[in-house]
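Quick one: the structure is below, and I'll ask about it shortly.
Every protein chain of the complex appears in place save one, which is left out.
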Amino acid sequence: MAEALLAAKELTRRFGGLVAVDRVSLDLHRGEIHALIGTNGAGKSTLINLLAGELAASSGTISFRGEALARLRPERMARLGVGRTFQRSNVFAELSAFENCRLAAQARLPRAWAVHESAQRCETSNTAAARALDTVGLSPRGRVAASELSHGERRGLEIAMCLATDPHVLLLDEPLGGMGTEESRQVLGLLRSLRDGRAILLVEHDMDAVFAVADVITVMADGSVLASGPPERVRNDQAVRAAYLGETI
Amino acid sequence: MSKARPGLLLLALFALVALPALTGKFYVELVAKIMIMAVFAMSLDLLVGVTGLVSLGHAAFFGLSGYMLVLAAPDKYAAVSLWTSLPLAVAASALLALVIGALALRTRGVYFIMVTLAFSQMVYFVFHDTRVAGGSDGTYLYTKPQTNIGSWATFDLANSTHFYYAMLVLLILSLAFLRILLASRFGHALRGIRSNEQRMRALGFNTYAYKLAAFTIAGAIAGLAGYFSAVQFGFVNPEMLSWHQSANVLLMVILGGMGNLIGAIVGAFALVLTQDLFSSLTKHWLLLMGGFVIAAVMLLPHGLTGGGLAWRNRLRGARGG
Partner (left out) sequence: MDLHTFLIQLLNGVQYGLLLFLVSSGLTLLFGIMGIINVAHGSFYMVGAYLAWSLAGMLDSFWLALPAGIALMVLIGLLLEASLIKRLYDRDHLHQVLLTYGLILMFEETRSLLWGDDVHGLQIPQLLSASFPLTETLSYPVYRLWISAVCLGVAALMVWVIQKTRLGMMIRAGAANREMVESLGIDIRLVFRVVFAAGIALAGLAGMIAAPVSAIFPGMGNQVLIVCFVVVVIGGIGSVSGALVAALLIGFIDTFGKVFLPDYSGMLVYLLMAVILVWRPEGLFRQRAA
């Protein structure tokens, strides 16, 4: 098995007396969609925030390509190639969808100090933005202000912005939230196509979606990992069944 | 930009160019002063309107530059060269901005506002309490800087009309520079920071570095304005660094409309002319001024030019976390 692109080992995060994430270990491999499921409050969003560098861990390590990382910051993780989406759409409301993606694409361009170069005429970022929008099917809506997009479209824009930075690892926090069936199916198809060459962490509540697309599933409850492995094994795991008592998985 | 805008701007430019031919010395000097304040206000607009950094201590960079000019003269009556003293003064302001910014930008939101105020007070006290350049009394600039390049006598800063056109050139060059800056990737990043800093960081932008760069550039341009303000008045005193000066220029920015630079220029004209009007009406004109400020904030939330982009309550989001 190739080495993990992004790996968490014994990751813990405490908020005062509350242990939100309790010694969680997780590997994200290239070419894999790794789904993370669990009830509300299981610690999934906190884990994503830890992996994205938004939160500092109380203990444990995060490694990128085998190298342990110290002093994580969101911009540093992003520069390493770890992209993320937010659970609640976190876009630039006054900018158009296209401008949102272009700004994202400009994040990792060199020579930020070249103040004489116009941003609007930057070919590299314009191309990357157009491509990202096209991948999520938002090209016709490129000129619309982000605040005026529908909820589902904004979720799509979230993903497009992440893609515009050309990440190796995608951390997706409930990308399907609030989407209809058809839209969800399109996004799942998109994820499958993105899998090549990238590692994807997918936090989701929609069980059908998860089992349709995931290569590996990790189940969390109360901050710790209940089970982890291929979908069928997880589906039949006793502990998981007990935790989801009454729910059909 | 609305269709009428470029036409209006051209008209305004024409009026400014023609002014000295149409009026007397009083108005020429007044408008020259306003143009200096406009440059000062534009530099603050870069911080407040574009990047979303509300600084209540911007006068520190304005005043330091003026003081540097006075301190640069080897003796009281000697005339320094514009071409050496100006870069020195601006560099001093930029350096101060770099130092203050490096520390102040570790804070956010309301903390940032208070911290910039406190740092500029520190600078104020340096000049007010110590004997550097006259303490609380200030110092006179006995001779205006001379502008000779080699043996070529270019223009005379002591001549009101020459000074006026020099300030007009300064205003146009500053506006042009800032426009280009705002159109660049750097400028777009600054706007992104104002819009949603968390997202910018998540995308990979080192927002601290961008903010510090903006803060330093703004400080340098404020220094540019402060230098010529000292030249015009022939006098520097700690009031140039006071927080009243900082609040004044902040008011210009918000009065005119934030984020589009033109608003800062409009705001400078509006505020100085209003102050002039009120002070000619009564000794207690500050009362009118206070009422005017309150009315402006309540009735014109987007300023006279409507602001550049829709102003989001982004700063409020910083409260509590």
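By letter and in written order, the chains are A and B; residue numbering begins at 1 in each of them.
By our rule, a residue touches a chain if its C-beta (ideal position, glycine included) is under 8 Å from a C-beta of that chain, and two chains touch if they have at least 3 such contacts.
Bear in mind that the values here come from a model prediction, so they are computed numbers and not experimental data.
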{"item": "Interface partners of the hidden chain - shown chains only, full complex considered", "value": "B"}
{"item": "Touching residue (missing chain; options B:16, B:39 or B:56)", "value": "B:56"}
{"item": "Which of B:27, B:111 or B:142 contacts the chain that the document leaves out", "value": "B:111"}
{"item": "Residue in contact with the excluded chain [from B:78, B:153 or B:287]", "value": "B:287"}
{"item": "Hidden partner chain, residues of chain B it touches", "value": "48, 54, 56, 103-104, 106-111, 113-115, 117-119, 121-122, 125-126, 128-130, 243, 247, 250-251, 254, 284, 286-287, 289-294, 296-298, 301, 311, 313-316, 319-321"}
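Operating definition for what follows: only the chains that are shown with their structure count from here on.
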{"item": "Separation of chain A from chain B, taking each centre as the mean of its C-alpha atoms, in whole Å", "value": "43"}
{"item": "In the complex with chain B, residue positions of chain A that touch it", "value": "52, 54, 73-75, 78-79, 84, 86, 90-95, 103-104, 106-109, 112-120, 122, 125, 161, 165"}
{"item": "Touching residues (chain side chain B, partner chain A) in the complex", "value": "180-181, 183-189, 192, 195-196, 198-207, 210, 213, 309-310, 312"}
